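A protein chain is absent from this complex, but the other protein chains hold their places.
Here the chain labels run A, B and C in written order, and each chain numbers its own residues starting at 1.
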C-alpha cells in the first residue's frame, strides 16, 4: 500500500499516519516528494486491505494498493502451471486441449443423451448441461433440478463423458456433487462467497466462471476463496464481460487469457457461447481462444436450437460443432496443443 | 418481440417462422418492408423470451424484444406508488423521506449502540449494520454473524430504531429474519435467485440493491422474483454501477431514480456511500438523490472511520452525518418531502 | 510514479532502474518490501509520464502513477474557484447559477428567435444552438453552418442573450469566434487536441464537454491543453458517460461534480439532455445537478420537439422548461445559490 499525503499536510498528520501504520502491524517508509509525501507500508500483503481505512485520517489524500491481494492462486507461490485432474487420464491445464460441450439446459433424455453422443464423436471430452438454471426472469424455464441431474448421469453412463453442471444454492452442493464430475459456478455467483466456501471443502474440480463485471483481480480473489478452504482443483473460465457494445451478448475479454496465465498457475478456459450470444460467432472465437493460449473451451451445443428452452441463439448444432472441432485441430497444433 | 428477417430470406423461410410463432402460442404479424420483412409476435409478454430461440431459424437476422418482461413490478399493473411499511407509522415510499444509517459492519456493542444513538438523534429512521459481510478477499473480516445480529437487536432495544441487515446465504434467511426488520440483499446477490425466492416467501420488507452491472430491466426482473413469490414489500436501492471511471468506487446512476419511478410502483432509495467510496463525496450525493426524487437514503456512518473493519473511507463520522442531515432538510423541503 | 519491481528481481536490475530514473531527471527512492522492492521517483510531476517506459526494463513488474498529471487546472496551483466572465455582470462559477438553454440545432429564424425569447423569459442567461452538428450518420442533418451562426446573432440581437455554439473544425475557429460568446467543444472532440490548442489561443470562454469515455483525469488534461496555451476561461461540462445501461442515452455521472470541485478550480456545469436522452428525465436531473453543487446547466429546449432536426426526444418544450425553472429556484436556494 502507498499512502499519499495531501500537499500541505502537517508534520503531525504525517506522524499520526506513521503511527497508525505501525499499530496495524506494518512498517511505514516515507518518501519525501517534490510536492507531497508518500508513505509505503511494508509487511504481509494479504491483510493490507485494512490499511485502506487510513484514507479517513486528516492529511491523507488517498491510499493506493500496489500489490496483488491473492496468494494461493498466484504464480509467485506456485510458479508451475497446475493441472486439474477430472478423471484418470483427463486433465485440464496440460498439453491436451479440453473441450466441454452440451446444451444450456437438460431438457429430456433424448436431448441430453443424443447431444452427448454427438459431441463425444466430434471430440468433446466432457458433457455440459444445466439442471439448475439461474434465469433473469422468474417466468423463464428454471431447470429440471434433480431430474436433470439424473438424466446427466444417464448420458454419462451411455457415453463415458464426465459431467459439468452448475450449482446455484449452497443447500444443493451435496446433492449436485453426488452427480457431477465438475461443479460449475456461474457468472452470477462468482462472488457468492457462501457457495464458494462450501465448494472449497469438496474434493472435486470447480469450474469458476468470471462475472460480467468482475475484474481479473476480483476473479482471482474468488478463486482464492475456494483454494483457501483446501480445494486446489479450480478451473477458471472467461465468458465475456459487460460493456457498452450491444452487437454481442457480452464482450469476450480474450486478453484475460495471457493476463491470467501471467498471474496464476490455475488453468484457464473460454466460453465463447455466452461471450458472444450468437452461434455464428462461436467457431471463430473458439479458434482465437486456442491461439491466445486457453487450456480448453466450453461450448453450447443443442440438437435443435430453435426449440431450446434457453440460449438457443448461441447454441451450435451438432454438425456445426463437429465442423468447428475439425478446424480447431489446426489451431491447436499451431498452439502446440493436442486435441 | 419483433423478428427481423434477412434481406433475401425466402417465402418458405418466412412461412416457417410464422408457423413456429403460432406453435409457441403467439400470433405472427408480418410487415413487408422496403428491404426486408419483419414479423411482430402478438401475445402475452411474460413468456415471450421463448421466442428468442427463433433467431436460430434459417432466414432470421435477429429477434428484438420491444416490451418489458416484468409484470408485478410494473406501473402498468399498479399505477399508484407502493408504500412499504416497516413499522407502525414508518413507511418507505410515502411523503416522508427515510434515512437509514449505520456502520458497514457491526464490530462491537459500543460501536453499534453508540452509532445508533447518534444517527437517531440526527434524524435517521432505521439502523443499518452488517453481520454477514460479503468481502472480495477471504482474508478480510467476514462479519460477526449471529453475534452481530444480537448486537443489532441490542441497539434496537436501546434506541427503538428498526434494523436493516444483509443476508447472503439462503440457509441463514430464517435466522436473520428473526432479528431484522428489513432484510437486505446486497449488490453481489441481486441475481442470487435461490435467495430471492426464499425472501419472496417472507412477510418482511426486502431492501434489494442493484448489482454493479445490472441493467434497470434486470434489476426489476430480480424484484419480480420476490414479488412473484408473494412478498410485495420490496424497496429498490441504486448504489452505483461499474464503469471505466476510477475516481469513484462506482458511478452513481442517479437517473435510475426517475427511470425506475416511470416503470415501477416500488419505492427507490439511494446508497451514496458505496456509489462513491469516499466520505467527502457523500453529502452532495445525498442532496442530489433527494432532488432527483429518491424516497430515501442508506448512508454509512462510523464513529472512527480510520479504524473501521470495512469501508472506512466511505463512512461519515457522526458529526458529519448530522451536518448533512441538517442541510438535507432544505432539499427535502424543495422536493416537497418531509424528513 | 511508483516503479514496482518483480519478486526476485536482481540487484543489478534494481540498480539499472535507479540509474534510468536518474537519467530522466528524477530521484529514485527505494522501499525494500516484504516480497519485493518498490521505487518512488521524486521530481516534477508534469513530465513523469516518460517514466512509464521503464516498465520495459528487465525486473520491472509495473509502473503506477500516484499523482495527478495536470497542473494549471488543479486546485493546488489555484485553490480558490475560478469565475469565468461571459459578459459584464454574467459569470459562471460564482454565486449565481447559470442556465443555458436552446435547441440542439439552429433550424430557422423563427425557431431560434422564438426559443430565445421563451427561454429568456423563463430565466435562462445564455442561448445555445448548433450550427455545425457532429452527427453519427452522414445522412443526418449536418447543421446550417454560417447561416446558422447568423441566425444566432439575430437571436442575440433580439434578446440580449449571449450565444454558446459548437465548433468542430480547427479551420472554423476564427469564423465561429466572430459570432459566439462562448465556444463549445463537444463530447466527440474532447481529445481533438489540434482544436483545443487553437481555442487556447483565443480570449473567449470555452465550454468543454466531457467525452463519452473520458475519465475525469483525462478531462482535466484536455482542459490543461487550453489553459497551457494561455486561455484561462474554461467551463467544464459533464454530459453523461457511456456505460452498459441502455435505459438512458448515457449515464449522468453526477458525482463528477464534487470530484471535479475537489480537484480543479474551474467551474462545472451539467448537460442533463444529452446525459439522459429523454425529455421526461431532464427536470429531475436539473434539480439533482444543482443539489450536487453544479455551477449551471445547459438544457435543450425546442418549440416542437416532434419535428426537431436533431435530438427531439431529449428536448423540453418551452412550457416544460419554464415549469422546471420555477421549481429549480427552490433547489438553488437550498444550495445557497441564486438563479
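Details
What we mean here is this: a contact is a pair of C-beta atoms (placed from the backbone, for glycine too) under 8 Å apart; a residue touches a chain by one contact, two chains touch by 3 or more.
None of these values were measured; they are calculated from a predicted model.
In the complete assembly, the contact with the undisplayed chain comes from C:221, out of C:97, C:113, C:199 or C:221. Across A:62, A:217 or A:322, the single residue that touches the chain missing here is A:217. In the complete complex, the hidden chain is touched by one of B:15, B:67 or B:157, namely B:67.
Among C:81, C:94 or C:170, only C:170 touches the chain left out of the display. Touching residues on subunit B toward the chain that is not drawn are 2, 4, 7, 29, 31-36, 38, 40, 42-45, 64, 66-67, 76, 242-244, 246. Along subunit A, the points of touch with the absent chain fall at residues 213, 215-217, 241, 243-248, 251-259, 262, 275-276, 280-281, 284-285, 287-293, 327, 330-331, 333-335. Residues of subunit C in contact with the chain left out of this view: 20, 46-47, 49-50, 52-57, 63, 69-71, 134-140, 142, 168-171, 188-189, 191-194, 197, 211-213, 218, 221, 224-225, 228-229, 242, 278-279, 305-309, 312-313, 315.
Going forward, only the chains that are shown with their structure count from here on.
Distance between chain centres (mean CA atoms), subunit B to subunit C: 31 Å. The distance from the centre of subunit A to the centre of subunit C, each centre being the mean of the chain's C-alpha atoms, comes to 38 Å.
Subunit A and subunit B have Cα centroids separated by 26 Å. Residue positions of subunit B with contacts to 2 or more other chains are 213.
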